[in-house]
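For this view, one protein chain was removed and the others were kept in their places.
To keep things simple, chains are lettered A, B and C as they appear, and every chain counts its residues starting from 1.
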Amino acid sequence: MRVNMFQLAKSLDEALAALTDGCMLVVPREVSGVPMAATRALIRRGVKRLHLVALPTSSLQADLLIGAGCVETLETSAVSLGEFGPAPRFTAAIIAGAIKMKDATCPALHAGLQAAEKGVPFMPLRGLIGSDVLAYRDDWKVIDSPFGNSDPIVLLPAIKPDVALIHATMADRFGNVWIGRQRELATMAHAAVKTIATVEKIHDGNLLDDPVLAAGTLPGFYVESAVVAERGAWPLGLPDYYAADADHLAEYAALAATEDGFAEYLERYVYDKRAA
Amino acid sequence: MRVNMFQLAKSLDEALAALTDGCMLVVPREVSGVPMAATRALIRRGVKRLHLVALPTSSLQADLLIGAGCVETLETSAVSLGEFGPAPRFTAAIIAGAIKMKDATCPALHAGLQAAEKGVPFMPLRGLIGSDVLAYRDDWKVIDSPFGNSDPIVLLPAIKPDVALIHATMADRFGNVWIGRQRELATMAHAAVKTIATVEKIHDGNLLDDPVLAAGTLPGFYVESAVVAERGAWPLGLPDYYAADADHLAEYAALAATEDGFAEYLERYVYDKRAA
Amino acid sequence: MTNARRDFRDEELLADVIARLIGDVRHIAVGNASPIPATAALLARERGKGRPYVSLLQSRKHNFFTDGARELFDCAGQGRIDVFFLSGGQIDGAGNVNLVSTGDYEHPKVRFPGSFGSAYLYYVVPKVILFRVEHSRRTLVPKVDFISAPGASAGNIYRPGGPIALVTSRCLFSFANGRFTLASVHPGHTVEEVIENTGFDFERPTSVPKTPAPTGATLTLLRETVAPQLAEVYPQFAAQVFGIGQAAVAQ
Partner (left out) sequence: MTNARRDFRDEELLADVIARLIGDVRHIAVGNASPIPATAALLARERGKGRPYVSLLQSRKHNFFTDGARELFDCAGQGRIDVFFLSGGQIDGAGNVNLVSTGDYEHPKVRFPGSFGSAYLYYVVPKVILFRVEHSRRTLVPKVDFISAPGASAGNIYRPGGPIALVTSRCLFSFANGRFTLASVHPGHTVEEVIENTGFDFERPTSVPKTPAPTGATLTLLRETVAPQLAEVYPQFAAQVFGIGQAAVAQ
């Protein structure tokens, strides 16, 4: 008999309850299944003072949260709308000094999350020495490797988010979430205290019962809550399932170029719940 | 058009060509798909002076290689036949001082391989301080964590094997190998210079083309050679596919208790190619 | 012995003792070749109506890990494993465990399999339950010949975990402040016998309680609900102790 400690959330808002003002929130890069429906719900709720860690980069998600005033600190390697140009609200916030920016480089963020995953206080990383990325991070240390002979190396502190927020293809009623090749989602869940997942659909049965599905599954043991949000990555894509909505992203890029346009975007696509 | 740089090996011996005398060889634990057919082929070939790293433990495989005189150095956390008792050739070799033993603890071996996977010279690990495991490893260092206040922590040097030898369910003609949940096989392949895989069968098509299979696949990019060896983990099991052969393991435990019995085992099950 | 008629087996008593030690936790992991701790963990889960999570590392069914062999250790490092079990070729009065060898390490007399994950898990899992059926001066020694993992650490060593108890065939010791205390003696055994067969010094109250026998409800749970689940991983044990055949393996 397999017993079940897990309960699917009844609504997106209920699933997001553990994500509170001021928390450290880790989200995946723009192509790994970005929980956009959940992001819109957070903006509607008016979440505040987030320490947002985007692993290792972000596009629309970070730009929206920043523009809506939800972010106090941003830790990432880049924010950009890709072929749709710079991320306008991110750029404006940096120029205005409205958010605290912790510039990183992609593998440093992966290493910081892996340190938390392994329960160690830091992780070493090559590169970085001589860059201004390192120069402006007083939380990163350089030591002389005890295995070398005058061999300086950077140590990065563990990044331990309060919440990991992910979107994936499917979950089952045991809280297991199928993440496929997006294995950084597993690292995020391991590193974070709590993980919240939105999914396209519910898988009947237990994902761990099938060895092929199990290989791409994040065990429910790490998952605080899960809820269905169909096309929950829209207007971004979900790998192997649907592509990004290029027209919508172009519309966003055009509107978000100004504060008024961004407010109009929020009104139309975020506050109007029908679009969520 | 997808072009193919990979060629399946024509025989087990051909697949094993890159595994030479004196190399550092990493093999997986007893329940992760142990390349036993390949191990017997190596013993027949008379491989010598291996630095064997068993990640993080071993059973029959290490015992056989040690008994057959193939191992110079053994680096692992434990060798045992589990419910069939101690590993007799391992035990005898340690008592006789016939092999150099580097006693470790499971997560230290995982961390050492992950250091090589990440291209860093070392990995930190909690625990260990005050143990004789640490006391007898002069290649492990203790530093005061620069993120703490009098917070000693162990640094483990990267383990960079020359060869990773694995057994898995299937490979395709592009060298992609389906490893499922046995993700330490991926870490081994990433850390090692070359990876040799034996598999139960060939998958027609490309494992990376199916997102569900891809999630459990080691990309062919890391694989030096692959070859079919049906029931290649026998008499050990292959997770989700076949169980260990308990009768055979009991027979091994009984025979290997003496040197003469071990020689008889080799004669019957290793040198007689029909049994391979 | 003062026991009238025993309606339980030793394994059932030990599993019941261990299940009580587990208490109210979220996640128990059980390593290889540990049928009695596995029985206890499944019993605790039945009593908790599904809580805690139980990871039997040798099982496919009762095993949540999908990130390879390192996930157990990563998970423990994250503070996500509350209870683990360790044994030892030798265990001493300071809670040190030896899984490596006796005599001089470089020229050992007896070689054990090795330290497994002990040199890590003993430090980071909050409740480590030591379990060694053989209770003799050979296994419970004044000082181990090799410390696979120490029972206690200096104040500046990161150590959220460590031993809370030692369960043997004869008794239960609790562990605190670097020493064992005799907590209860199992039915059919005596304090004198424990002293006689223990190589290390330990604390004991003037009156040592008797380990309570498993209740009828516990025995029913063990035999009817736990045993069939156990049979997947420990078929021989389930058959021998509970008379469960392979056909009864639960889904």
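By our rule, contacts are C-beta pairs under 8 Å (C-beta built on N, C-alpha and C of every residue); 3 or more make two chains touch, one makes a residue touch a chain.
Predicted model, so just to flag it, every value in this text is computed and none were measured.
J.: So which of the visible chains would the left-out chain be touching?
T.: Missing chain, whole complex, touching shown chains: A, B.
J.: Can you work out which residue in A:50, A:115 or A:153 touches the chain that's missing from view?
T.: Only one listed residue reaches the unshown chain, and that is A:153.
J.: For the chain left out of this view, which of A:39, A:57 or A:217 touches it?
T.: Per the contact definition at the top, the residue touching the missing chain is A:57.
J.: Could you tell which one of A:43, A:186 or A:208 touches the chain left off the display?
T.: Reading the full complex, the residue touching the unseen chain is A:186.
J.: Of the residues B:85, B:146 or B:219, I need the one that contacts the missing chain.
T.: B:219
J.: Quick one: say which of B:118, B:137 or B:167 touches the chain that got left out.
T.: Reading the full complex, the residue touching the unseen chain is B:118.
J.: Looking at the whole complex, which of B:4, B:150 or B:258 touches the chain that is not displayed?
T.: Per the contact definition at the top, the residue touching the missing chain is B:4.
J.: Can you list, in ascending order, the chain B residues touching the missing chain?
T.: 1-5, 116-120, 186, 190-191, 208, 214-222
J.: If the hidden chain were put back, which residues of chain A would touch it?
T.: Looking at chain A, the ones touching the missing chain are residues 28-29, 31-32, 55-57, 76-80, 82-83, 86-87, 90-91, 94-95, 97, 103-108, 110, 114, 125-136, 150-153, 181-187, 239-240.
Convention: only the chains that are shown with their structure count from here on.
J.: My parser should flag the chain pair with the most contacts; which pair should that be?
T.: Comparing chain pairs, contacts are most numerous for B-C.
J.: Could you find the chain whose CA centre sits the greatest distance from that of chain B?
T.: Relative to chain B, the chain whose C-alpha centre sits farthest away is A.
J.: List the centre-to-centre spacing of chain A and chain B in whole Å, with centres computed as mean CA coordinates.
T.: Averaging C-alpha atoms per chain gives centres 35 Å apart.
J.: Roughly how far is chain B from chain C, centre to centre by C-alpha average, rounded to an integer in Å?
T.: 29
J.: Residues of chain C touching 2+ other chains?
T.: Expected reply: 65-67, 73-74, 77, 124.
J.: Which parts of chain B, given as residue numbers and ranges, touch two or more other chains?
T.: Chain B, residues with two or more chain partners: 125-126, 151, 153, 181, 239-240.
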